[in-house]
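Heads up, one of the protein chains got dropped from this complex, but the rest are sitting where they should.
And now, chain A:
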Amino acid sequence: MTAADLHTSTGAYVLHALAPAERVEFERHLAACEACTQEVAELAATTARLGLAVAAPAPPRMREHVLQRIQTVRQEPPEVPSRGRLQTWARALPRLSLAACLAAAAAFGGIAVWQHESAEDARSQARQAQQRADELAAVLAAPDAEVAAGELGDGARGTVIVSRAQDRAAFVAAGLPELPDGKVYQLWFNDGDIMRPAGVFRGSGAERVVLLDGRIDGASGMGLTVEPAGGSPRPTTEPLGVMAFPA
């Protein structure tokens, strides 16, 4: 789907009239589109009015059944925002199936591959890039993949995909501004309060999918900072965002 197609999907979306893969794709777009979010909220309220117009009194037995059933149903806890300093990353998305993850990955227009700064020979780079792409695809397609999304400021959005089974995490950035020469975005694992380097990438304005370097290894979350080219051993700037991994 093109961006324009996605934009006109608000009606079909609130009417639950999209196919599952299209819904995933639209929700991905929604996460980065303020205007769509507003429109979706208004159109959802509009459909509720259509529903209210066909209200039909429920039989008394239904009331009894429901009030009885809730006695044995545990309530879900609220979603708790992480302790992010600058941004809160709270909107955990529902667990995605393999197909949904692949559909989402396809929606990015292909998998962007890690950019190595080091000067290795082209063949070795290509081999590593391929391996990285395979590893990234494996995380996105993991049956146990869990997803959480949040704001990065200035309309940029970040999404993290975690596979506990593979102990790996991938990060999707949408709308991050391009950085001046000599600067890169750097990813971090959050080990307690110590930030462990997890790789660098360049912003492009477009959506970008990167695999975090190294294993999750018990890290509770991740962060994103702007660093000098090549990255830093410790963050040198305030994080654009920090987020807890989905439990």
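Here is the rule we go by: contacts are C-beta pairs under 8 Å (C-beta built on N, C-alpha and C of every residue); 3 or more make two chains touch, one makes a residue touch a chain; residues count from 1.
Convention: contacts and distances are computed from a predicted model.
Student: Suppose you had to identify the omitted chain by its UniProt name; would it be "Protein translocase subunit SecD", "Sigma-70 family RNA polymerase sigma factor", "Glycolate oxidase subunit GlcD" or "Spore maturation protein B"?
Tutor: UniProt lists the chain left out of the view as "Sigma-70 family RNA polymerase sigma factor".
Student: Pick out the residues on chain A that sit against the missing chain.
Tutor: Given the touch definition above, chain A has residues 5, 8-12, 14-19, 38, 41-59, 62-63, 65-67, 69-70, 73-79 touching the missing chain.
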